[in-house]
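So that we are looking at the same thing, I have put the structure below in C-alpha cells.
Up next, chain A:
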Amino acid sequence: MITTSHYLILSTIILTIGIVGVLTRRNVLIVLMSIELIFNAVNINLVAFSKQLQNTIGQVFVVFVITVAAAEAAVGLGIVIALFRNKEKINLDEIDLLKW
Partner candidate 1 sequence: MLKYLWLIPLLPLAGSALIGLIGLYRVRVIGRKPNKTLVHTIAVGAVAIACLLSLGAIHDLMSLPQDERVYETVSFTWIPATPLKLTNGAWATFKVDWAYRLDPLSAVMIFVVTFVGFLIHVYSIGYMYEDSGYWRFFAYLNLFMFAMLTLVLGNNFLILFVGWEGVGLCSYLLIGFYFEKKSAGDAGKKAFIVNRIGDTGFVIAMMLIAVTFGTLNFEEVFRAAGAWPTETMTWGLLTGITLFLFLGATGKSAQIPLYVWLPDAMEGPTPVSALIHAATMVTAGVYMVVRCNALFSRAPHTMAIVAGIGVATAIFAATIGFFQRDIKRVLAYSTVSQLGYMFTACGVGTFAAGLFHVYTHAFFKALLFLGSGSVIMGMHHEQDMAKMGGLRKYMPWTYATMLIGTLAIAGIPGLAGFFSKDEILWRAYGGGHKIIWFVAFLTAGCTAFYMFRLIFLTFFGQPRFLDAAEPAEESHHSHGGHGQDTVHGGVGHGHGVRLPHESPKSMIIPLVVLAVGSIVAGYVGMPSYITHTNLWEHFLDPVFRYQAPVSDHGGHDAASTEILMTALSVLIAGAGIFLAYWIYNRRKTQPADEQRSLGVVYQCFFNKYYVDQIYDALIIHRTKDLGTGLWAFDRNVIDGLGVNGSGWVTRSLGRLSGVFDKYIVDGAVNLLAWMADRFSYIFRRIQTGLVQSYAMVIMVGVIAFFSLYMYLSK
Partner candidate 2 sequence: MLHVMGIPILNLVCYVPLAGFFIILLLDRKSVTAIKWTANLVALLDFILSIPLILSFNNPSYTDPLTNFRYIIKVPWITSLGAQYYFGIDGISLLLIMLTTLLGFIAVLSSWTAIEHRVKEYYALLLLLQTGMLGTFMALDFFLFYVFWEIMLVPMYFLIGVWGSERRLYSAIKFFLYTLAGSVLMLLGILALYFDYGRQTGVYTFNVIELQRIGFPFGLQYWVFLAFFVGFAIKVPMFPFHTWLPDAHTDAPTAGSVILAGVLLKMGTYGFVRFGLPLLPDASRYFIGIGGKSFPWMMWLCIIGIIYGALVALMQKDWKRLVAYSSVSHLGFCMLGIFAATPVAVQGGVLQMINHGLSTGALFLLVGNVYERRHTRLISEYGGLSHIMPLYATIFLIMTLSSIGMPGLNGFIGEFMILQGTFSDPTLRIWSGVAVVGIVLGAAYMLWLFQRTMFGEVTNPKNELLDDLNFREAFCYVPLIILSFWIGLYPQTFLRYLDDPVNRVVSKVRGSDYFKLSIPVADATTSPTVAPGTVVADRPAPHR
C-alpha cells in the first residue's frame, strides 16, 4: 500500500535535489530548473494530500503553482537575457558586483 508518507518522502527527496541544485550549480539556467524541481516537489505533496483527504483543493492549488512557475520562468528568463546582454555571463559566482 502506497501511503501519503511515501509521497512525502519522494517530495522531500526531490526538494532536496532541487535545493542542492540551487546551491551548487553555477549556470543560472540550471538553477532555474532546480527551482522548478522544488515547485514540483510541492506539487507532489499537494496532490498526495489531495488524494488522501479526498478533496480537490490541493489540485486547484497545483494549477496555481504551475501558473506561477510559468510566470516566474518567463520573468526569470527575461532577467537572464537582460543580464546576459550586459554582462555576457550567466554564471552565478561571477555575478558579484553588489556585495557588502
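Definition applied: a residue touches a chain if its C-beta (ideal position, glycine included) is under 8 Å from a C-beta of that chain, and two chains touch if they have at least 3 such contacts; residues count from 1.
The candidate set was assembled so that all candidates are chains of the complex that A comes from, given by their letters.
Note that this is a predicted model, so its numbers are computed, not measured.
For chain A, the touching partner in this complex, chosen from 1 or 2, is 1. Residues 19, 22-24, 31, 92-93, 95-100 of chain A touch candidate 1 in their complex.
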